[in-house]
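One structure follows; several queries about it will come next.
Note that one protein chain is taken out, while the other chains of the complex remain in position.
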Amino acid sequence: MQFMSDNAARVHPQVWAAMQAADAPDSPYDNDALSRRLDGLFADLFGRPCTVLWTATGTSANCLALAPMVQPHGGVVCHREAHIEMDEAGAPGFYLHGAKLMLADGAGAKVSPETIRAVIDPIRDDVHQVQPHAISITQASEYGLSYRPAEVAAIGALAKERGLGLHMDGARFANAVAFHGCTPDEACGSGAVQALSFGFVKNGGMGSEAIVFFEPGMSDMVRYRRKRAGHLQSKGRFLAAQIIAMVENDLWLANARAANAAAQELGTACGGRLMYPVEANELFVTMTAAEREALRAQGFSFYDWGADAARLVTAWSTEPAHVTALARAISAL
Amino acid sequence: MQFMSDNAARVHPQVWAAMQAADAPDSPYDNDALSRRLDGLFADLFGRPCTVLWTATGTSANCLALAPMVQPHGGVVCHREAHIEMDEAGAPGFYLHGAKLMLADGAGAKVSPETIRAVIDPIRDDVHQVQPHAISITQASEYGLSYRPAEVAAIGALAKERGLGLHMDGARFANAVAFHGCTPDEACGSGAVQALSFGFVKNGGMGSEAIVFFEPGMSDMVRYRRKRAGHLQSKGRFLAAQIIAMVENDLWLANARAANAAAQELGTACGGRLMYPVEANELFVTMTAAEREALRAQGFSFYDWGADAARLVTAWSTEPAHVTALARAISAL
Amino acid sequence: MQFMSDNAARVHPQVWAAMQAADAPDSPYDNDALSRRLDGLFADLFGRPCTVLWTATGTSANCLALAPMVQPHGGVVCHREAHIEMDEAGAPGFYLHGAKLMLADGAGAKVSPETIRAVIDPIRDDVHQVQPHAISITQASEYGLSYRPAEVAAIGALAKERGLGLHMDGARFANAVAFHGCTPDEACGSGAVQALSFGFVKNGGMGSEAIVFFEPGMSDMVRYRRKRAGHLQSKGRFLAAQIIAMVENDLWLANARAANAAAQELGTACGGRLMYPVEANELFVTMTAAEREALRAQGFSFYDWGADAARLVTAWSTEPAHVTALARAISAL
Partner (left out) sequence: MQFMSDNAARVHPQVWAAMQAADAPDSPYDNDALSRRLDGLFADLFGRPCTVLWTATGTSANCLALAPMVQPHGGVVCHREAHIEMDEAGAPGFYLHGAKLMLADGAGAKVSPETIRAVIDPIRDDVHQVQPHAISITQASEYGLSYRPAEVAAIGALAKERGLGLHMDGARFANAVAFHGCTPDEACGSGAVQALSFGFVKNGGMGSEAIVFFEPGMSDMVRYRRKRAGHLQSKGRFLAAQIIAMVENDLWLANARAANAAAQELGTACGGRLMYPVEANELFVTMTAAEREALRAQGFSFYDWGADAARLVTAWSTEPAHVTALARAISAL
């Protein structure tokens, strides 16, 4: 019974079906009929014009999304536990040609206008210090917290005031939208975000994420950067097909709701053990080594989180029976 | 009837089957059981120890393969019509942090020890000029010519003499092996090549190429570079599955033989129109605009190659009836 | 008797005097009174507004001048024997983060609208090929030829038409201006050039070149790039002092005239041996090994230029007696 990672989850049958339907000759790269549908599909979803590029991974999505906002001599403000800082092997430094990540604080891996200002205000306006060019926030955060629409909007207002770009790492964007019951556009602060990495791989996809640019012109240079990074797959129609399958009929939302519901069920069982409120599909739970051992002995797999806690992750495909079993097992600890 | 690109070809049913068989939870990234099989699989295939990394595209495969050979201040000797020079959007400059491509001549986009020496011998051994660090050759070449094992070995001997790395862009490696009827190892000059980009996408795969390192230690740093480039897919088991399906039971070879046979049939029909011998699955054919128009009117699609020629590409899935039809149509021009 | 390089020439006494006059405490970096005079000084010299940054070397001047024009995924069209291609150790690849030099032909290392078009016109307007972002020309060229004002203007018109930046490597800009007897602005095509590397080191300076930006805003980001490249010297007042000494009272022009006159005297003696007209302070002269040996035996030092020629370079400080002696010796060969 697997609660280790939503990356380990299965590919949704509708995604498989869409990929197989795409297996007919078409133009290579992103000149196929499916890839050309993406802009319109997301414009409908967000209710505002946008351009959309597919790429295989969240890391490349984040870095390519930041590229038009950040010069090599600039910086990106993000939380000190952000995925781009902790888990992408220095990819932003590579893609942004040496630009610097500027680390902000905030409970639950969420930044705020206050914690961002604490980073950027002390920077002298001279050529000796790296100047911030953009802000990157994670929706839902690395601790499973989801920014409220108003919180994103407030960060966006600060970004605008300071002339900074705003990027959202939406590896679990679907879970945040599902949690808040808001629209996708609201989850982006109603126009505050200029570039969104919209994740599908953790939510039923195989290997395709969408980079959504709301700022006109940004995607123009990113098309070159994507190819230059070796991410313009020649059979790109299979990436477009995955995304379309996820967006059409709101499969992305249904999957996220399933994962979130499983997380809520577990959260109720965890009670006071919870280190953070459950606002997506991840739980961070205080638990002794003996308790974790006991759960593993019952067949549950998950990651330790430091010495005294566990991380539990649900996915669209987590079996309800497994969830209920784990919830009972935790209650019984 | 499509003769535009092997990139537009279908995914082989055995590849589909292997991918679907992989759709069970396993460890993410490349810690799954399938990814761990690759080293052994290719060691058997080549008859020498090697380490193997998957990546989604030929461009990333080439650049990651070159990374351990080339310092940012060095250069890579390649043909002036090589894919890395002409068609990868400057990816080597990105992945190699500004390293320079040094362009050599040679008929049919094949370099030789002579044309390589013509590039590197005039370089002064001082700090004002970029020094070569590696050689990259394409097997089969951009004009569909396949290096003989002895030709690769001779280039390898030069590389060794000058202390240069040797990389092979094997986007159509299968076609070259099939054409020569040699072993994979012989097609690499029997140990001359240190890093091989072994292509599968054009030959029945979906989105997975193998980087094969024959030099101990090279893959260690490339594992970091692959992640840093956003090419470590979280559901990597699907990439490993594609490669295994292609290599097991020699599907790669069967597919290449089919594509080559189709190319030979067309080549016979083209006769004196052929600009280069047909040694893989690409044909470059002298043809007037009117002739091309006539063929297109009969339902054949292909790329123009300059003003007076056409490029025809066959694939594993090109239907024999289409091949025969095109052969007849060309003969009838 | 030294004719090897103008880099080996002495520092002009007026430059020494200005440096010593600058040896009083002032603000560090470029906040001193001298550095702040540069914009106005060059605006007067060129008759148009500009911003000016000092840097120690021609290589850093060229690369920093190109930085605001060229994105990492773009290219710079230059002559295939341009200094930035042949003699800067790949610095453009470093400073421009992997951007590509695109090599054009042209007699005497001069490009023209025709040879530039021959490079850029075949580039497909798609993401697979690096797109040109700028043109760089050398005034005077690597073979001592000086672009006519109209030639620069014509290249500028092409640049404008294609949306490309135009940079001039003016390591020997002074010699070109002196040769043509034109204004500095005319030597830049009367507004065609957006960024000029104005060289002083070969012309009586010690270690200071001026980067002159005629395009508003370009210098803003280059100030950061200069610091980031470690070229913002803390005692920058000594670099500013050198430039001011060279520009005030037209020392730069007087020095260039002296060097050019010496070159003309030698040119007359060389007669039919000249490989190129003498339009600056460099001569490329057909000469057998035995003849070169004979000259060296008489105490003249210079570089071989391939197997059958010599390169002779004059400088502001070349002694007239040495020039006359070499002219006679060549005539007597």
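Just so it is clear, A, B and C label the chains in written order, and each chain counts residues from 1 on its own.
As a convention for this text, a residue touches a chain if its C-beta (ideal position, glycine included) is under 8 Å from a C-beta of that chain, and two chains touch if they have at least 3 such contacts.
The structure presented is a predicted model; accordingly, all values stated were derived computationally and were not measured.
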item	value
Contacting the left-out chain in the complete assembly, out of A:A43, A:M86 or A:L253	A:M86
Absent-chain contact - pick from B:R80, B:R117, B:H180 or B:R223	B:R223
Touching residues (missing chain, whole complex) on subunit A	72-73, 75, 86-90, 93-94, 96-100, 127-130
Sites on subunit B contacted by the missing partner chain, in the whole complex	29, 71-73, 97-98, 127-128, 131, 221, 223-228, 232
Residue ranges of subunit C at the interface with the undisplayed chain	2, 5, 7-11, 16, 20, 23-29, 55-61, 63, 88-91, 94-95, 201-202, 206-207, 224, 227-235, 238-239
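Quick note on the criterion: only the chains that are shown with their structure count from here on.
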item	value
Most remote chain, CA-based centroid, reference being subunit B	C
Copies subunit B and subunit C - rotation angle from C-alpha fit, nearest 5 degrees	180
Separation of mean Cα positions, subunit C and subunit A [Å, integer]	50
Inter-centroid spacing, subunit C versus subunit B (mean Cα positions, whole Å)	42
Mean-CA-position distance for subunit B and subunit A (Å)	34
Residue list for subunit A, restricted to those that touch at least two other chains	224, 227-228, 232
